[in-house]
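What follows is a short report on a single structure.
Shown here: the complex without one of its protein chains, the others still in place.
Chain lettering (A, B and C) follows the sequence in which the chains are written, and residue indices restart at 1 in each chain.
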Amino acid sequence: MTKERKTPLLDELEQGPWPSFVTEIKKEADRPMAHDLLGILERSYADRVSHWKHGGLVGVMGYGGGVIGRYSDLPEEFPAVKEFHTFRVNQPSAWFYTSDALRTLCDIWEKHGSGLTNMHGSTGDIIFLGSSSAALEPCFAELSHHGWDLGGSGSNMRTPSCCVGPARCEWACYDTLAACYDITQAFQDELHRPFFPYKYKFKFAGCPNDCVASIARSDCSIIGTWRDDIQVDQAKVGEYARSGTDIQSEVCNLCPTRCMSWDGRELAIDNSNCVRCMHCINVLAKALKPGKQRGATILVGSKAPIIGGALLSSVLVPFLEMKPPYDDLKELTAAIWELWGEHGKNRERVGEFIQRVGLGNFLDGIGLDPVPEMVMHPRTNPYIFFEDELDDDAGNA
Amino acid sequence: MTKERKTPLLDELEQGPWPSFVTEIKKEADRPMAHDLLGILERSYADRVSHWKHGGLVGVMGYGGGVIGRYSDLPEEFPAVKEFHTFRVNQPSAWFYTSDALRTLCDIWEKHGSGLTNMHGSTGDIIFLGSSSAALEPCFAELSHHGWDLGGSGSNMRTPSCCVGPARCEWACYDTLAACYDITQAFQDELHRPFFPYKYKFKFAGCPNDCVASIARSDCSIIGTWRDDIQVDQAKVGEYARSGTDIQSEVCNLCPTRCMSWDGRELAIDNSNCVRCMHCINVLAKALKPGKQRGATILVGSKAPIIGGALLSSVLVPFLEMKPPYDDLKELTAAIWELWGEHGKNRERVGEFIQRVGLGNFLDGIGLDPVPEMVMHPRTNPYIFFEDELDDDAGNA
Amino acid sequence: MTEFQRQTDIGPPHYERFLPPIVKKNYGAWDHHELLRPGVMVHVAASGDRLYTVRVGTPRLLAVTTIRQFADLADAYCDGYLRWTSRNNVEFLLTDPAKIDPLIRDVQALGYPVGGTGNQISSIVHTQGWVHCHSSASDASGVVKSVMDRLFPYFTGSKSLPSKLRVAYACCLNMCGAVHCSDIAILGVHTKAPVISHSDLPKMCEIPTLIASCPTGAIRPATVNGKPSVEIEAGQCMYCGNCYTVCPACRINNPESDGLSIWVGGKVSNARTTPQFSKLVVPFMPNNPPRWPEVVDAVERIVTIYAGNARKHERMGEWINRIGWPRFFKLTGFEFTKYHIDDFRHAGETYNRTAQLRHERGS
Partner (left out) sequence: MTEFQRQTDIGPPHYERFLPPIVKKNYGAWDHHELLRPGVMVHVAASGDRLYTVRVGTPRLLAVTTIRQFADLADAYCDGYLRWTSRNNVEFLLTDPAKIDPLIRDVQALGYPVGGTGNQISSIVHTQGWVHCHSSASDASGVVKSVMDRLFPYFTGSKSLPSKLRVAYACCLNMCGAVHCSDIAILGVHTKAPVISHSDLPKMCEIPTLIASCPTGAIRPATVNGKPSVEIEAGQCMYCGNCYTVCPACRINNPESDGLSIWVGGKVSNARTTPQFSKLVVPFMPNNPPRWPEVVDAVERIVTIYAGNARKHERMGEWINRIGWPRFFKLTGFEFTKYHIDDFRHAGETYNRTAQLRHERGS
């Protein structure tokens, strides 16, 4: 259809055992967009520099997000990718699909765009890579007609995502898929119409293994945990021992609080000192299980480095039952959004906001009591801003 | 001599088993200064506030430090302590005395001052508590006549101090008394004539037990250590085990790197992973000893909180042989003083200076190569100030 | 196009539509799992039902052609059900163990490898690079492909590791991924201050926002050729590119000085040790497309030395903590420079505030 491109540099990347993104692009290269993408990318490989420019405001009617605009700086040479916007299509919870659903998405995207995707973007969306401005509206119409909606971009709630959880994992301490879906639906307006100081991400992990890296990259990380004792099947522990697991060195010695002991027959756990790290359960998957009183720890504030350095989420609520309709979580979220919405600076993530105003003041603002679980340890510097009503409150219990 | 004072509040503090500072003051209260000190102190106890004012510049001729000026805000009522300055008399290494030397000091101080002391001040000096301005010169003349000199105050080197070390401790990895004495003598000018941005303290500890708290409160902490293997007498380890020490739980399990193992007969140490923490040696004092290749780690920068929060000293030189005449340490000190002297702000301790300019730049400035021992871990944020000559240097080895 | 009924705020389709029947039946009632071989695991439900998963590596960038091929395979072997993982692998979900081998054969025939479970290296979480983003200091997909070609045996399981090892890639300091918390992270870096187009700036950018965007305060207002603009104090710039993000007239991309850095020892899970940031190992390596051999060598070196030295269950950072950073640098041969010493806001918190040190016997 279009004449073959010379892409000697990219062609190198078709060698080797790992599947090649170049091959993927070439699969669609009989159509202009992928064809020109190969061209402009080969140029980047030669020039060692990106040939994309900032996006500007593009999108679909009534939404403030969901599309990332992109223009090339070589529009004459590669006209088909002069405009090369991406759609962020909100993925289903835990990225389950049927073949039919996938074919529908492929059909739509082949019709309106490059035919290239990211399965998935880092936030979790289905990424449709490369659309012209004109194609945005019709593509969206067709998507939504088939029951698909866009995810987030800009200063709004971003597309929530979750681990596979109870759908296939024995360790899920709450229903990650349901919670993710419920929160996404409950906050459609916040997802689609930017009105926050900056982005706000949710990630739902069913247990402290955190298979969606929620603690590293979500403003609100919901990590499953339990309150009662680890369930132990001593007979099965014995089986592990007999079949070669060194319980002492592989399990007990790696427990962060060393709260387990093994006498060759019984595995004893001081559950009051267990920090629910999952390690023993991970190693002895058939013998040990999380307790039965399950819920989640809510942590806030993680993000990438810019401006003040990367943050991990930190504990806000040590334990929350995660039962539909998730009112506690929604009320907490509303309180955070209200405070941050009013006092957050432009482009200030909630984690940075908390650092600026201080966690203590933040708690005051959202109406939550301080608990020692929120900090690794109490302050070491004596620079305390005592408030006027200083007396019994701050004193001895 | 003077009529008895009513000190009902202070008298309370003569009750109880611990020796009382009030009793000490009363021991000298037949003379006016201690007598009035009781009076003004009783007043503070009643008023719950200090009755001392700032010092102003007082001192002895030719010295910029060694005396802390102090005036009371009740000069009419307590005329004898209207002026109540302290001398800082430089203590001998490790606070060893003969009875004769003490008597000489007492005679001098009884003659010229209140007869009250602190044995010793927190920095290490003998503190003569309470002298009039007029008595300063004659008191100093008599002190120096008898071989005693003043310690530091103000923005200078402060009086160095050291642990008892080789004089009575089996663990001393270098001669703390000699090093402390040598450095004090070598830098007499820096001790007596303030010309630094702020104070600079040395503390010498013979081993990582750090019995002078050097890592917490000296701009330069010299902490003894060793390079080779811990000396082990297995027979004596066995004796400990037989007489009730649980080697596994009391020693092996508390080793920070868990580099020891005990099979009931032999204590094996992976010395390559031993961090010279002293714990095993402390517990098994008769069986274990530091290695034979001894020296010290040099750490810099500790201080109290104001302004930027308290600091602990951090590693500058992982290992230095501490042999007289301590040229390495002196050269290092000279380099630090030169850089900090030129670029340090007024009232900026060297630890704060390093934080402000960055440890990397500080090392450049004093001509020391960076080594990984200086940090707990390499940087986590990507905000690297690359210099122009970026290439092989920063790259792959 | 009005044939389609445009809707808004409907949200994603309900996930239950996509769950295989065996999942619906045993939802929340899984008992345990076993790793059968690299890339293949079984989850056993309390009911006794067994769900087999075959994990397949992808380049993440997928053509619709490929997705359709996957859909066909799902129809052939999995009653049409499949999922993607949080690291961009495809998982085929089977109930019949007899179909595992045929499925694997077909998948491999299409060019996609099976593996990435357990202690294998899984796919590299990565970003857009020169394929789509304007601020990338290097390409993403190309570096990832080059590294994965080399690490391939660790994905398929022909080489094994003491624990999970997560590799991530981001093409600029915005770090669109979990690069800041990965066992090994490759990060695109700019190393020269942006060049300002003073003619474009006034029309493209708001000057106060631009000034506020700089973490180190390197940007100051200035009048250039009589027009309001800004200037950058080069000595204060650490090349983060945030100004470029908010203002296209501050171009930071530079073929000569852009390149890649390598970080290690981060993690996300709470297992054993708390989540940790990645730490700098190699501050800069040149941009050397199409194969970035220096980067690939460095990553392989780290993986090999980790594989040979760490203990079972010990993640990269846990291993390094046990042996200490000095030994890590010695073992890997990378140079420790002043760039490794933090000098940003909380730098002092990383200084080594103890005399607990490993020493080596002198001669």
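Quick note on the criterion: a residue touches a chain if its C-beta (ideal position, glycine included) is under 8 Å from a C-beta of that chain, and two chains touch if they have at least 3 such contacts.
Predicted model only: the values in this text are computed from it and were never measured.
S.K.: Where the complex has a chain not shown, which of A:218, A:314 or A:333 is the residue touching it?
M.R.: Per the contact definition at the top, the residue touching the missing chain is A:314.
S.K.: Which listed residue (B:80, B:177 or B:300) would be found touching the missing chain in the intact complex?
M.R.: B:177
S.K.: Which chain C residues touch the hidden chain?
M.R.: Here the touching residues of chain C are 270, 274-275, 345-346, 348-349, 353-356.
S.K.: Since one chain has been left out of the picture, which residues of chain B touch it in the full complex?
M.R.: Answer for chain B: residues 9-10, 12-13, 15-25, 27-28, 34, 37, 41, 44-45, 47-55, 62-63, 70, 84, 86, 90-103, 105-106, 109-110, 115-120, 122, 124, 129-130, 137-138, 140-142, 144-145, 147-149, 161, 163-164, 166-170, 172, 175, 177, 181, 184-185, 188-189, 191-192, 208-213, 215-217, 223, 250, 254-256, 275-279, 282-283, 285-286, 304-310, 312, 346-347 touch the chain left out.
S.K.: For chain A, enumerate the residues touching the unshown chain of the complex.
M.R.: Residues in contact with the chain left out: 208, 210, 215, 223, 225-229, 256-257, 272-277, 291, 293, 297, 299, 301, 311-315, 318-319, 351, 354-355, 358-361, 363-364, 370-386, 390, 393-397.
By our rule, only the chains that are shown with their structure count from here on.
S.K.: Just give me the whole-number Å value for how far the CA centre of chain A lies from that of chain C.
M.R.: A distance of 13 Å separates the two centres.
S.K.: Two or more other chains touching the same residue: where does that happen in chain A?
M.R.: 305, 309-310
S.K.: What are the residues of chain C that contact at least two other chains?
M.R.: Answer for chain C, listing residues that touch two or more other chains: 173, 180, 215, 240, 277, 344.
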